[in-house]
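Here is the structure we will look at.
Let's look at chain A:
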Amino acid sequence: MMQALHIFRKDLRHLWPEFGVYVLLLLAYAVAAPEVRPGSGSPDALVLISVRLLTYLIAIAFFVLIVRVIHEDRLVGVEQFWITRPYRWSSLVIFIFACVVLPFVVMQGWLLSQAGLGILASPSGMTRSLLMICLIVWLPFMLIAAITSTLSEAFMVLIGVLVVWVSLLLSLFRGEGLTMSPPFAFEVLAVFFAALLSGVLIYQYAKRRTSRSRITLAVIAALFVLLLYGFANAHFGSPVRALIRNRYPVSSESSLRLVYLPGSVAYEDRNEDTHVPRGFVGITLPVRLEGLPADYKLHNTNVSFTVDAQGFRYVSPWRSATVGDGSLSFVVPQKVFDRVAIGDAHLHLEFLAEKLRPGASQVVSASDSFRVPGNGRCVLNHGVPVCQYAYWLPVPTRVKASDDHGACGGSNLAGSAYTTLRLIPAGTNVDPVIQQVLHLESTVCSGSQLTFSEYYPAGNFRLELDLPSVNLGQYKTR
Partner candidate 1 sequence: MTPQPPAIEARQLSKQFGAAQVFSPLDLVVPAGSIFALVGHNGAGKTTLIKLLMNILRPSAGAATVLGQPTTSLSSSAFTRIGYVSENQELPEWMTVQGFLDYLRPFYPKWDESGLLADLDLPPDQKLKHLSRGMRMKALFASVLAFHPSLILMDEPFSGLDPVTRDELIQTLLGRMSPEDDRLNHRGTTILISSHDLAEIESFATHVAFLHRGALLFAEPMDTLIARFREVTVTLSTGETVGANADLPADWLSPESCGAVLRFVHSRADREDPEMEVRKLLPGIRHVESEPMTLRTIFLALAKANRHQEWSRS
Partner candidate 2 sequence: MRNSTHVIPFRLTNRPGIPIYEQVVYAATRAIVAGQLSEGDPFPSVRTLSRELHINPNTAHKVIAQLIDDGLLESRPGIGTVVASFRTATARERTELLNRQIEELVVEAKRLSIELDEVTSAISRHWKRLSTLSQEVSK
């Protein structure tokens, strides 16, 4: 332990310029970030660009610090003086924790308390965010450092990885964002890859077999790409579909069903502004979901279908779908559409979703600065509430405004706004404060009553619909 601290002190003494720059970047970010949150007023374009630049610079600072500290006593090569000395590697963990993680967490804590949220407003959110950053940013950086010998070499590897990743995203993973992942896929994969990567890191430190480690990492990266590609294109077919079906059982309620209303789709239901990825075609079917209680909401709506036409059969993976009042929209690959839209096709549709039912409601009196459920805090910005949460808002919440007391002296229209479902950050957000503007139709003043309703999961269900003969061409969203 003492030796580890001793090495840590040496690293700090040698790397204090890099560390100083990192701290300055964090300070600059802490000062500038609140200005560019949505709803904080229109910031200067320069400030916007600066904050964006700062996030990239902070990422680069992570990289430089981690690579430099690992290269202090680097693993690649045979002439390093420590190879024939009794060394302790726990110092590395101490340094990365004390000089990379801790300042970052302190900055985030400061931003949270400055927003009035309190540092421990959301321990689960903070843990999740830090683990994500660790898996996506810090651990790969450590691995790159462990298999290279100079900072420029490490940069080359990083740039190479990014270039490959971006080109893969553009070429192979079109439409991947829409594909549904099997339940707990994210958690399982995260643990799996975290274990693999940590394993390689520990192996490289124990054995210093650089070429083996490099090959292993390349294989793991290829495996990762293959997995994503497989999911995106449903190459894992049956087991994934079986898992998904298992989690979304066929509904036992007879009232829930899909009804096909032949004819064209009502104009307002055509999702013409929904983004359709390249290589896909958007389809909006006049299908209505009946039997869902009026105040229930749907989440995670996905569709999988089998289409047969002229001897051609296509089975789609589970993909995201949009449910309207009398419409159901989803995407079809261009090539498939061209084959089946010519004439009539047999379409067998499966639909799944999670039901959300309204739960506890809380009425909050608006004021200049007021607390709201979900550990949030809102301020009134010219009659519009702007709310801040720490890291995420896991529970979907619906906000309704009522102006019974006429405090605003305006009309008594009761409007409603829906805060975004599950504000789970990608894990790499530098700013821990999630800020949202509540777009209510009426202005809100001090004293207005706002009702916050939380929605809770009310079960998963799956429905089927069979259309023996349908011309998909007429339902293409223009």
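Just so we're on the same page, contacts are C-beta pairs under 8 Å (C-beta built on N, C-alpha and C of every residue); 3 or more make two chains touch, one makes a residue touch a chain; residues count from 1.
Selection rule, in plain terms: all candidates are chains of the complex that A comes from, given by their letters.
The structure presented is a predicted model; accordingly, all values stated were derived computationally and were not measured.
Participant: Could you work out which candidate touches chain A in the complex, given the options 1 or 2?
Facilitator: Result for chain A: touching candidate is 1.
Participant: Which residues, counting only chain A, touch candidate 1 once they are in their complex?
Facilitator: 2-3, 6, 10, 14, 72, 77-81, 83-88
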